[in-house]
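Structure below; questions to follow.
Showing subunit A:
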Amino acid sequence: MAPASCALCQNAKAILKRPKTGQQICKECFFYVFETEVHHTILEAQLFKPGDKVAIGASGGKDSTVLAYVMKTLNDRYKYGLELFLLSIDEGITGYRDDSLETVKRNQQQYDMPLKILSYDELYGWTMDAIVSRIGKKNNCTFCGVFRRQALDRGASTLNVDHIVTGHNADDIAETVLMNIMRGDIARLGRCTVICTQGEDTIKRSKPFKYAYEKEIVMYAYFKKLDYFSTECIYSPDAYRGHARAFLKDLEAARPSAIIDIIHSGEAFEVKEEIKATQKAQQTCMRCGYMSSNELCKACTLLEGLERGMANSVITDRARRKMDELRPAPDILRTIPQYRSPLPAVSVEVAPQS
Partner candidate 1 sequence: MSSCGNPDSSEADALMPRRLKYGRSRDCVRCREKPGNIVIRHAVYCRDCFSPLVTLKFRKALQPSINASAGTSKRPRLKADGNLLMAFSGGLGSSLLLDIVHRIYFSNESVLNENEEPVGGKNHPRNADVWPSATVCYVEVCNAFPGMRDSTEELRTVVSQYPCFEYVATRIEDAFDRSWWLRVGGLPSFSQLSVDIGNPTSCDLSIISALFTPAERSPTDCLLAYLSSLPTQTAISTAIQTFIRILTLYTARSRGASHLLLGTSLTSLSISLISSISQGGGYTTREELQEEWTQSGIGSTEIAPTIRIVRPLRDVTMKECAAYARWNNITVVGKQRVPATTQGIHSLTKDFIVGLEKDYPSTVSTIARTCAKLAPKDAPKGSCLLCQRPMQHDIQEWKNRISIRSFGEAKLASDLHTPPNPHNNMPPPPLSSQSIDQTLSLTPHLCYSCHTTLTSRSSRGLKSTGSLPVPLPVWVSPPLLDSARVVNPDEDRGEVFQNRQPMRDAIAEYLLES
Partner candidate 2 sequence: MSSDTLTLKVEFGGGLELLFSNKRIRDVTIPAFVPGDSSVPSPESESIQPTSLKQADVTFLLHYLREKHLTDRPELFMEKDTVRPGILVLINDTDWELEGEGDYVLKDKDEIVLISTLHGG
């Protein structure tokens, strides 16, 4: 059977089948459509303006490595005028994080970008290894997720960047839509397909790979010969998210467009007005100044739980309220440094933070 020619340029020989569209295309066209779709995503959402400083959340994994490469490529090609940084978080997981950090350092050389590494240890005084040895493997992902989120914001804040981009891909977002429906997390469901989120006191955070299939990211890295570290976190969560992921993969096998279709569904609905009104308003944490829906932000609450040896009892709202009633004086315990939010557009006389 004669080899098919590329469905896009009709010129070169087709050497791969695109997971997203099923089209048989050549390597050059694949690079082109992959990059251009990300470019369109960025343009449509008007994510950046010239002069923006953008931190790329870099874990050393395939998503962030390819993201760094593509951001650099597009920045050069279309002259976005962005100043790009690599920002990496060291959770303190021996064996796993050391190796991926090496990858990030290599990326820094290869892509010629400044790199900042922030660790849980310096920020919170606890590595993930220490946390897991204290609380076991049941709720460790809650801790890690909350701590990382704040860590990225803090790291970006010290670098003085305007924007953080993360490598969340279409598969991640589709999975999140399904998970939020299954868990009844209506607040997150209303936000999870929004490409660029920004709280009042946090830095803008975007997902340029929102419509990029995980398989295509892997393919891109493979053909471009980009190196990345690919192992699952050794403290992997329990079966539930795994079930949802497996289900998503089955759907994709039945019909590849399912991933995009789920994202489309997520974008098509929003939370009903009368429900929105009952959601909690944002305030700032009274201990560290980060944004929070309660008096204490999630990270401070979790940290206090760790410090007081009651870590597992602060996971739920009800338990946290109970603990709030018994709260000791703050200076006894280790706390998270004050969070300095991005300066407002209008210049205001503010005493420098110590």
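Candidate selection criterion: all candidates are chains of the complex that A comes from, given by their letters.
Operating definition for what follows: a residue touches a chain if its C-beta (ideal position, glycine included) is under 8 Å from a C-beta of that chain, and two chains touch if they have at least 3 such contacts; residues count from 1.
The model shown is predicted, which means the values in this text are computed figures rather than measured ones.
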Complex member touching subunit A, one of 1 or 2: 1
Residue ranges of subunit A touching candidate 1 (in the complex, touch as defined): 6-12, 17, 20-23, 26, 28-29, 31-33, 36-37, 39-40, 44, 77-78, 138-139, 141-142, 145-146, 177-178, 180-186, 189, 211, 237-238, 240-241, 243, 247, 250-251, 253-258, 260-262, 264-273, 275, 312, 315-319
